[in-house]
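Missing here: one protein chain of the complex. Every other protein chain is in place.
Just so it is clear, A and B label the chains in written order, and each chain counts residues from 1 on its own.
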Amino acid sequence: MNKNILDKIKVETLTANPELNEPHKNLHEKEVRVVLKNCDIINPENINHYIAKDGYFAINQILTGMSQEDVIKVVSDSGLRGRGGGGFPTGRKWNFAYKNENDTKYIICNADEGDPGAFMDRSVLEKDPHSILEGMIIAGFAIGAETGFIYVRAEYPLAAERLQKAIDDALELNILGENIFGTKFNFKIEIRLGAGAFVCGEETALIASIEGNRGMSKNKPPYPAIEGLYGKPTIINNVETLANISQIILKGSKWFRSFGTEKSPGTKVFALAGKIKNTGLIEVPMGITLGEIIHDIGRGVGNKRKFKAVLTGGPSGGCLTEKHLDQEVDFDTLVALGSMMGSGGMIVLDDHDCMVDIAKFYLDFSVDESCGKCTPCREGTIQLYKLLEKITNGEGTIADLDKLKKLSKAVKKTSLCGLGMTAPNPILSTLEHFYDEYLAHVTHKVCPASSCRGLIEKYIIQDNCVGCTICAKRCPVQCITGERKGLHVIDQDACIQCGECFASCNFDAIITK
Amino acid sequence: MKMINLKINDQEIVVEAGKNILDYCVELGIDIPTFCHDERIKSEGACRMCVVEVKGINRLLASCATPATDGMEIKTHSPEVMEARKDVLELTWASHPNDCVVCDANGDCKLQDYSYEYNLTSIPEYDGHKRNFSIDDSNKFFYIDPEKCILCGKCVYVCKDLQGVEALGFNQRGHDTFISFAFDNGMEQSNCVSCGNCVSVCPTGALMEKSNVMFRSWETKKTRTTCPYCGVGCQFDIVTKGEQVVRIDPAPGTPNEGLLCVKGKFAYKFINHKGRLTSPLIKENGEFREASWDEAYDLIASKYTELNNKYGSATFAGLASAKCTNEENYMFQKLFRAAIGTNNVDHCARLCHASTVAGLATTLGSGAMTNSIAEVKDHDVIFVIGSNTTETHPVIGSFMKQAIAKGSKIIVADPREIELAEGADVFLKILPGTNVPLLNAMMKVIYNENLHDIDYISERTENFETTLETIQNTDIEEAAEICGIDAEDIRKAARIYAAGNKAGIYYAMGITQHSQGTNNVKSIANLALLCGNVGIESGGINPLRGQNNVQGACDMGGLPDVFPGYQKVFNDEARAKFEKAWGVKLDNKVGLSLPHVLDGAYEDQIRFLYIMGENPVVSDPDTTHVKKSLDNLDFLIVQDLFMTETAEMADVILPASSYAEKEGTFTNTERRVQMIRPAIKPVGDSKADYIIIQEIMNKIGYNQPILTPSEIMDEVATLTPIYGGVSYDRIQELGLQWPVLDHNHPGTKYLHKDKFARGLGLFSEVEFAEAKELPDENFPIVLTTGRVLYHFHTISMTGKNEEINEIVPENFIEISPKTAESYKLKHMDHASISSRRGTTKAVVHVTDKIGDGVMFMPFHFADGANMLTNTELDATCNIPELKVCAVQIDGKL
Partner (left out) sequence: MSIYVLEEQLNEFKIEVIDKYRDTKSPLMQILQESQKRYGCVPVEVQEFISKEMNITTAKINGVVSFYSMFSLKPSGRHILGVCTGTACYVKGASRLVERVEALLDTEYGSTTEDGCFTLAHTRCVGDCAQAPVIMVNDEFNGKVTSDDIPKIIARHRGKNCKK
């Protein structure tokens, strides 16, 4: 394999498949595709397609003329920050591992995508697997590693399959393996599957999992770049981070910095979901405002509902509200607003969503997913959850709100790993922005969003019912009656208060008492 | 060496880099609370009690697990830190039962202590979630109460990383996590060895010893002392309430580093056992009656005079004791040599490491373990041949496992797949009695492949050329066939051993207890010399001495040919020195060794035998012969803690105080002289052996001022060069490893450093000779005997612990499935087994850990293995061939 062959494959493939040169369909004007540039265009199972889109030219360029320092410098200059959530400068991380001399080092691609409600990485893995491999090979070269692992979430079998095919094909072309491109550089990649533990997205837990252990996090420092897999210097990067690498090499750090903001250069992929019309993946330059994402690209919440908040950062994050719609979306702004970028999930909520309930949902998740190693997280998350449960059941007091806050801070301050350190964030953020809603639960014993069932006595159909019959259809105990186009009524004795009718009504005709 | 600047609570210090914050705080004497930290294991930072504030970092850091870096400014007790620790404590209580008043750990619990220290005004009220677990009391010695567990994880890491067993683990995750044996199935199903090391480190009442005595920690007293069982010489504290021993706590530091095995930790109940002898007993008309000490002494004195007058001092013999202290053994041999006038003293070392003492004294000049226990952890190759280390020297076994975990290779040669053989780099499942062909073949491979240490051989050894001839005469394939193993494995083992820079050989009874025992030992010396492995750190030839003080009993001259310090009785200069010191003429003839004493008794050559702390009726080969011999004596004194099988045959029994009731020293396998200290008063009317012996000396006419143990040691030091610098004021903390030549000498970590004790290391030609009794048509099975983890020897001590008896209740044999099938025996059947000398019964354990046609039987039980064993001896050192004889299975019972 050499540059000539790459060129040849590129030309031949493009001639045979002219559609590879066509632009993306249905792209919103505010979107920019860097990470997702090949997605839905190339056949992910065909390495030639990837090459046709300049794939593996970056690694070729590196191996035929760049030093390790050169590569790290370009990546550092680009200002690329880790897309796995923390936003740590990638070049700086690589430099630690590069400088930490050792005969063995490792590269790990974190494809655990654990945030429930995010699916950016899945798309890249399934639709452009070679871009990850190339990013890893480059990272390997840069720090002096010869082995890479991709840790894939068990729920993504197709991703694992395609990655394996990609690895096999790359091996065959000697883009992976020994003496890549005829140089002295060797690199191999193995896939490891997760087995259902969110905490394994945390890098030290992930390492423990690859080592065949319980995925329990380790105290940091020492960081993996110093002491990682099998005690060796290890770089862990997120899928999206790695997907940026080859293009930064090919097009330069200046080009990369032409997108995004000074401190958060480049683009970010977001997964829009929840109560929003246009759900799906978008890729936008950092610095775009929240409003642009929600209203312009996402086209608002739809129905007759009102936009209430957007959740970012998953169980480690928080919420942004109406008043934040003008804020720029980048790593530092979101943190300043009490949320975080996270991996890019954005779940939109409307006025039927109770913020206390959402906080409870996330805490339930954290309780489930805590590895159980350290006291604050193991014991604290469940106590926080119990407090929220008490509140949503209408048994909370004002004192409980103080307790929530105090305990949240204690858990954040003392937990061992990122999971515990951030698990209280949804509480703190919703307490900050929706304190009134908490107060309503504890003082008036009502849930303003009509969502907490513990606080609902009954569902009533109002006069504005148009008789669409949907509620009657959804009611599992058939206690709703009414003529098509006529006012419907609920038989209160038979009602089991499941809330189906309330959720199904598109005309705000059902209220709660 | 990198230095860093730290500022801890306004103190600025410059320290060597490389440790965690907590370590530096401890050095400054700052008290930081910890639940999960233990300096022996890698800090996991789990409990978060030790958090501190570091300037510039907006969360708190676990000081136990965070490396200190240059310029750190640390606050260990700021208001924020205090608050956070209180938060952590409150959260710990969130799922912990508020049970202190009825908890066994009350008063000895860190959660309790810190809750007080950190001013918890009450047990915090959380609405949520106490856990609901049931107690696992499947282990005989301790129980697990997961509700009281704070999941610090220490037990798990200690079991895995220090003990090397990993029987305990975390089960489930998150808030549901609990500590359990695998599958929560209890101990029976697990690989737990009941060492109790997990129990010792648990900071709460979650892992608690099942105690049959009620006590609170504030009612107890602790006495630091040395374990009375095996030669590791573990240090521990005896915890007593009044005169009752209620618990044993391992001590940190040398040699056991806070570890113990099941016997040291839990088998202490013999001390206060109701079966202890509490007054002298005199046999009249075949029945024992209680007597006063004076009566007993008078009887002994009159018998002494009578028999001495009639038959002379050459018909007197004594068995010293590897269970007793150095001071006691010194006095015992002095009694025989100086007061009675005979060299007929010996003890169980004869059955044990006589071959070592003979073989290594010839080849190296000193018959002791060359290296130290602490060095075990740093080997890069460990060769274990004929030592079931994890069961017989368990703490050393654990250190081996630690070395293996760090990357050391391990080779095991044993007829049985012992624990260390599982996962060994090479396991050589040799037939009993075939050590020499194996070792010779290994040496041939090493020499032929040029893996030997030429410089070392030429500079530090002699007689290599002639030895090489015998080695070259070995045919590797043939040797493999004799051993019953694959020749390729021999080559592999040889290459691994030769490649080691820090290769240590460990051996014990599988090498010594053969008619070829001395040759076996010499052969081992050949191998180690060939590769230049003696005289270096973490290398060496390491005979693991068995009894707590067998090394000391030998050092003190409890042997028929030497005065204390291995000074030959026939050496005029040495004898003159002792004659002067003791004020009497001394015999210059080598005395009788133990087997010959018994034979002598049988043949009327020995009339008077004084056995201190030994039980030959069970421990010597051919029980029938032993009993007949003892029966034939004119007078037998047995001095013991219990009415043993041997004591039953005595004319007078003297009740001795146990190690827990007296002062003295034991010398462990690494030559370390360590203290024992009285924790309770002597039980009943028992007396310490050193008192009894001195009183008897006076009674029979030798003027022996009654000395304290410390004074006896001073006398030893003046006469015994290797103990020259030993005195009680020097050994309170760490002990000293002999040779300690004078009061400034620091002791010796490993032997033969620049020069062998004998000058040059001696290669010896060793040719293979078969065991004296081999299987034949009538007795087609090879019997090898030995021990199990839980019992000690003739079980006079371990058998006083019910729990241990439940685990190993009766005599058993191990045979292969094929052997079992050919006798139509099934697992747990009872069978009768015979040899030319006798018959015994045993329960059948069918296991593929042993080869076909081979049988293993422990010798712990009376009328057990030694009914069958052979009295054939090694001609050089008189050790009986306890590891090979021929037996047959008579059939199922």
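Assume a contact is a pair of C-beta atoms (placed from the backbone, for glycine too) under 8 Å apart; a residue touches a chain by one contact, two chains touch by 3 or more.
The model shown is predicted, which means the values in this text are computed figures rather than measured ones.
Peer 1: Return the single residue from B:S190, B:T434, B:T512 or B:S835 that touches the missing chain.
Peer 2: Answering carefully, the residue with contact to the hidden chain is B:S190.
Peer 1: Looking at the full complex, which residue from A:E12, A:D40, A:D70 or A:E155 touches the chain that isn't shown here?
Peer 2: Spelled out, the listed residue whose C-beta touches the missing chain is A:E155.
Peer 1: Looking at A:E31, A:D115, A:E283 or A:D400, which residue reaches the missing chain?
Peer 2: Missing-chain contact among the listed residues: A:D115.
Peer 1: Of the residues listed, B:Y126, B:F181 or B:Y702, which one is in contact with the missing chain?
Peer 2: Result: among the candidates, B:F181 touches the missing chain.
Peer 1: Quickly run down the residues of chain A that touch the omitted chain.
Peer 2: 113, 115-119, 122, 153-157, 192-198, 209-216, 230, 271-275, 279-281, 311, 314, 345, 347, 349, 353, 358, 361-362, 365, 368, 371, 473-474, 476, 498-500, 503-504
Peer 1: Could you pull out which residues of chain B are in touch with the chain that's been left out?
Peer 2: 160, 165-173, 181-183, 190-191, 422-423
Note that in this section only the chains that are shown with their structure count from here on.
Peer 1: Where the CA atoms of chain A average out and where those of chain B average out, how many Å apart are those spots?
Peer 2: Chain centroid spacing, chain A to chain B, equals 58 Å.
Peer 1: For a test of understanding, state which residues of chain B touch chain A in their complex under the given definition.
Peer 2: 43-49, 51, 59-60, 62, 65-67, 84, 87-88, 91-92, 94-95, 126-129, 150-151, 153, 170, 172-177
Peer 1: Of all residues in chain A, which touch chain B in the complex?
Peer 2: 197, 214, 216, 218-219, 221-222, 367-376, 378-383, 385-387, 390, 407, 410, 412-416, 421
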